[in-house]
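Only a single protein chain was left out; the remaining protein chains are all shown in position.
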Amino acid sequence: MQKIGVFVCWCGSNIAATVDVETVSDALAREPGVVFSTNYQYMCSQAGQDMIQEKIRELGLTGVVICSCSPRMHEATFRRACEKAGLNPYLVEIANIREQCSWIHKDKAVGTEKAIILGRAAIAKVQLNAPLTAGESPVTKRALVIGGGIAGIQTALDIAEAGFPVDIVEKKPTIGGKMTQIDKTFPTLDCAACILTPKMVDAAQNEKINIISYAQVEEVAGFVGNFSVKIRKRARFVDETKCTGCGLCTEKCPQKNVPNEFNQGLDNRRAIYIPFAQAVPKVATIDPNYCTMLKTGKCGVCSKVCTAGAIDYRQQDEIIQQEYGAIVAATGFEPISMEKFDEFAYSQSPDVVTSLEFERLMNAAGPTGGTLLRPSDGKHPHTLVFVQCVGSRCDGGEKGKPYCSKICCMYTAKHAMLTREKYPDTEVYVFYIDVRTPGKNFDEFYRRAVEEYGVHYVKGMVGKVAPENGKLKVQASDLLGGRQLHIDADMVVLAAAIEPDRSARPLATMLTASMDTNDFFTEAHPKLRPVESPTAGVFLSGACQGPKDIPETVAQAGAAAAKVIGLLSRDHLTCNPCVAESNELMCNGCSACEKVCPYGAITYIDKEFRGPNRTTLVRRVAQVNPAVCQGCGACTVACPSGAMDLKGFSNAQIMAEVDAICK
Amino acid sequence: MQVNQEFRPTIAAFCCNWCSYAGADLAGTNRLQYPADVKIIRIPCSCRLNPLFILRAFQRGADGVILCGCHPGDCHYTTGNYYARRRMTLLFSMLDYLGIERERTRVEWVSAAEGAKFAETMNEFVSTVARLGENRRLEDLRCKSE
Amino acid sequence: MKKLPLSQLDALFAAIAEKRRLYIPAGEAGTASFTPWREGLKLTDALNTARSAKDLFFPQVENLADFKVTGKQIQVIENRDPAEPFVLFGVRACDCRSFDILDKVFLCDPVDTYYQARREQGTVVTLACTEPEETCFCTALGIDPTDPAGDVTAWMAEGFLYLRANTARGEELLSSLPLLEEGEKPEQDRSVFEKLPLRDLDWSAFGGERMMERFNAPQWASLAESCLGCGTCTFVCPTCQCYDIKDFNTGGGVKRYRCWDSCMYSDFTLMSAGQPRPTQLERFRQRFMHKLVYYPANHEGEFGCVGCGRCLQKCPISMNIVKVARALGEEAKP
Amino acid sequence: MQERVKAKAIELLESGCRVLGWKAGEFFYDVTPAVFTSREEIERDFVFNPFCGANQSKYLIAESRRGGRVAAFLKPCDTYSFQQLQKEHRILRENVYAVGVQCPGMCDMDALRAAGLRGVTGAEDRGEKLLVHTLRGDREVDRSLALSERCRVCKSKKLLDCDEMIGQQGEELVSTRFTEVERLEAMTPEERFAFWRGELSRCIRCNACRNVCPACSCEKCVFDNPASGAENKAPASSFEENLFHIIRAFHVAGRCTDCGECSRVCPQHIPLHLLNRKFIKDINQLYGPYQAGADLETRPPLVDFQQDDPEPSIVGERGTNP
Partner (left out) sequence: MRREALIPQVVQVTDIRRDTPDVKTFRVVDLDGRKPFLHIPGQCAMLSMPGVGEALFSITSSPTNEDYLEFSIKKCGCVTDWLHAIEPGQQVTLRGPYGNGFPVDTDFAGKDLVFVAGGIGLAPLRSVINYVRCYRDRYGTVDIVYGSRSKADLVDYQEILDEWCSEPGISVHLTIDNPQPDWDGHVGFVPNFVKELGFDTGKTVVMCGPPIMIKFTLAGLMEQGFPRDQIYTTLELRMKCGLGRCGRCNIGDKYVCKDGPVFRLDQLDQLPDEY
């Protein structure tokens, strides 16, 4: 039989002024199961807490109802107090008779009556409360960073700095990501390679960091603190431990016509290659799509020239199975394909380039050695047209993206400025919809481009680019001038929108992390938890969460690292005990609960049950991982058979409250 | 329709813990008045609201039931209120189809900052339900005998 | 014997309804039911009601008692409806026989006073059949549909309603109706009953004596295999009488109900310790064994079936007592 | 058709399958679903006629877990349920050999009875007409008169996910199945309330609708579970009649294929399909066309959402007649 104690708080006069606390405690004393009911000036005071504790000990209370302020205020206080007296903290319920009663009613009779009803509801609920104990799960003290761009590198470095081992999985042969391809960075115009490559070296040399390049995550199981990940390390046909990165093989390889992705296909590389000079790890990789030896079994030049004996044509993909406590997604971005933007003649003329291609054309390590030359004829361009928002901020259309890619305004200003600085003889036009420069020194930078460097900023959209006699006829509108412009350009540079890397979606599925409609990872909370995914233990770093520039990326990378460090520094995780629970005897295994679970906390197993007449039946049943479940209760309503219930907010408890309130 | 001046409706308000319950608290903190006919039941998320609870409330004597949750997009659990929204839309449509007065059920998104909206919503809902009078079409007479 | 032109049927109903509550079968085929008579309500043209006449004596739900619990105290409040006199018009021969069967269950010691009160207050006016359905087989159970029992027997023929009192209560009813005239009913043509496809059903395989043999018959497995375990047959059956006792907590007190239950339901015999009828086979078998073997064993060989044919029409999978009788009867033949 | 199906049944039986089919009854119409395990049984009892309307897919839940293979004959509408049950992991597909049988529309004895035919002892298919034998002589009626409601408004003749087909593959049809729902929507709330009260008050809670429903395949129904808080055995008040049917319709919303079995089996002729169809119609209008069972992949509408889904207030805004 329940022994419930009811404690009605006056909250000074906050409650007592509009609620007759004496009447309330008397009325509640007559409720079923209530063995003690009293009222006191300040229940949350030490004296009040002492009284509760004393009564728990004295009367052996099995449940406590406190009629006081909002549970958001003092639920934790009272639970702790009761726990100290030996009562399970989840056997405490609060009736909110301040914020939701005394403070909103003026009539004392009305307030008193309502307070009694709220007290009854809490008593009805506490009758059904079960003692709950927060579970614990151990934490594997190792992190996985997926993606080895600046975001991933920074996150890994910060985590390693705190003393935890980190693995970086990078799908390319080298880490570094998009930033390696960038020439200068805005607004300071310092050289990207100069600031990035030392970090890459740091990562390679940090003994806590293990770089798994040319590899991809294949399977993720487990949950926060206890992920188990399968990584496929692709065969590069070169023994990483033996290769010295001398580059001899890449010079001797007879297969010379492989488009060089590092230079956005603007020049060629060999079938065996090192992406760029500062690559980390600096080892060669054989491209199996082009290597004659791998394709026909004839050649073997690289093997012959390699003094280290590192070439291994029979190398196989390697599967690495590793346990992690936390996972950081840092999969980055890609410029969108220009296929659908034929009005800009991207496919018709090599002189129409994307901004990233332009970066390579301006870069000293690029195909032109840093001299700006037209890809079509290698001549120096005189008139350049930059087109902004290509594929960004497109409403509804299938062509582009609805969002602003955020970085284009600034890098275009940078490109325009650099062009004018290096080649003052050029005319540079920038067509824009809006120029967005919210950032430290950003607007100053843009104004310099306009004011000091004489870049022609034209508000308006380019309608058409037509290659004609070695020129690019650009047809555009000048919205402010209210006229049509026709420019004969030598080069057109398209600020292509950026989109999440294609590997992000399958990865999100593996991680049960949610994504928005544009395939950016969603945050656990857009304001308060911007670097966490809703799936506990999965964190977000860099542009995979949304477009951002380098400093923002690095900031987020550091923030994600801090979250990971916080997690890994704990030996055990305490789980919220108010989690869903599946009654296997009633579960149909229909998967409805799994589909609505935002955390991937529900899995299915085939389980044997005793059937009639000593038979056994194998049934698919849902299981909730209490370490992952956050207790929202979506599954409990999706489940038609009522097999899913939520501890602490069970169907029976809520209905008991409903009954008490509607009586 | 005859309006009974004396009639005080019974209203069950289900509030999600993170936004609307906090919004209700804020209404209290700001001393914003709304009728005592409204009794709040705290649930972790609007998606915890089982249609069964709504029907149960009507059975036990409620004249109106309102669900308050975080604004779509702001759910503490990211997606809970989206599911709640579909469920409630369909359920309310079904109740309407069965001839139950559609004004007796409502969903309102109330954030933790919208104390005023919470109070306004409740004032408005209570007067709407009071105008409708006692719930007759979805009642269980057995529970009304007392 | 009394008679009345059919054109005056409404007047007759009005006269009866003046003094007591009157129920007549009304509504369309498939959903016809015994309905409290009111001005303008017409007798159904369906042969029989969808639910049987047992509802009037053994309703689907009845409030047995209320309880009030305060602290450790319990108060029992017996608040049964006062049984008022009523007339049940238009009961067919099959349903009328079902009252005899139910009486043997409910009126033996200790008497079910709820049932008893209704039986004592009810006057049954039966109506002879002229247009049977193909699903009818009361004749195979020794019932004469052209001369049903009841307090009063009624016939409709040649524009007249003929009424014959069989009991004192019937006599009382008829004598209270001055609009009736004296008259003799014409002889009825019974040939249509000779054409009934189920008229020659053989029940010799059943009865109390061959309990274990029938119980262990292998046919049950295939008969029961597609049974949905619903309660349709039970609830439309005029002789099924299993019930459940349920409490309902209204918040202000506890109401205890008796409601129909079905031995076809999987939770009918479920206990925390186990389930004596674990599969649909046992539950299905129970229902038919009870009607055809156990009941006769306790009641001088009388079957617990009246051949109304409702289960033949209503079973979602068309499994019914006739198919059981055929399957098991076939096996029993030497 | 009868002969082709029967021949196929024998062939499948001999290839090692149990065969789920129909067993002949006392009359031409009272066929019973049955599992056949011998050739003699099939030759003696197997029927496939216009009264074989029951949706047998639900039996496959148990049959597909019994060990060995079971063959089933599925009409187009059954195949939707069949696929929906696979989607919910209830049927083990690998243990089922599904034969799709094209369907001209199935007959319903209750439809004939409603047409005023009494004592029906036989029927002969005469193309457009049906020659009905009764105890009082023969009558010729339109065949369409005997069609069940769901067949009159058939939604699809498409046979999904079959290992084999008898008859031609069909197409999805433009159906008028929502006409009746629209008629109700156009009523005033008072009229609708009166309509449904009239219908639902006939409910005797025999559970036939639930037990026959392929979507109602819970291990234990909430209405049978004393711990669920929804347990209600016999409707002791009009509220409980409403509760059962509202919650049941809600539980199958987004999963109901509109096979119409609930209304077919209701001994009290309650048009339960109109509840399910209302949900289907709403889902189609509010969240885009969705047909439960049409595929194995799409998320059912109630476990899915769009950020710009309409608000619940749309129920009031769009008025009585959306």
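Each chain carries a letter (A, B, C and D) given by its place in the written order, and its residues are counted from 1.
Note that in this section a contact is a pair of C-beta atoms (placed from the backbone, for glycine too) under 8 Å apart; a residue touches a chain by one contact, two chains touch by 3 or more.
Being a predicted model, the structure only gives us computed values, none of them experimental.
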Displayed chains contacted by the hidden chain, counting the whole assembly: A, C
Sole contact to the chain not displayed, among C:Leu41, C:Leu177 or C:Leu270: C:Leu270
Residue among C:Asp95, C:Asp112, C:Glu133 or C:Asp151 that touches the chain left out of view: C:Asp112
Residues in subunit C touching the chain absent from view: 64-65, 67, 69, 72-76, 78, 105-106, 110-114, 208, 211-212, 215-216, 241-245, 247, 249, 254, 256, 258, 261, 263, 268-273, 276-277, 282, 286, 289-290, 293-294, 297-298
Hidden partner interface residues of subunit A, rising order: 1-2
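The rule is simple: only the chains that are shown with their structure count from here on.
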Intercentroid distance (Cα basis), subunit C paired with subunit B, Å: 46
Distance from the mean Cα position of subunit C to that of subunit A, given in whole angstrom: 68
Interchain centroid distance [CA atoms averaged], subunit C/subunit D, Å: 30
Numbers and ranges of subunit B residues touching at least 2 other chains: 51-52, 56, 60-61, 73, 79, 83, 87, 140, 142-143, 146
Set of subunit C residues in contact with two or more other chains: 248, 251-252, 255
Touching residues on subunit C, where the partner in the complex is subunit D: 28-31, 33, 47, 50-51, 60-61, 63, 131-134, 192, 195-198, 222, 225-226, 228-232, 234-236, 244, 246, 248, 255, 257, 259-262, 265-267, 312-314, 316-320, 322-323, 326
In the complex, subunit B residues that touch subunit A: 10, 12, 21-22, 24-29, 31-34, 36, 39-45, 47-53, 56-57, 60-62, 73-74, 76-80, 83, 87, 119, 143, 146
Subunit D - residues contacting subunit A, complex: 65, 88-90, 217-222, 225, 227-230, 251-252, 299-300, 302-304, 307
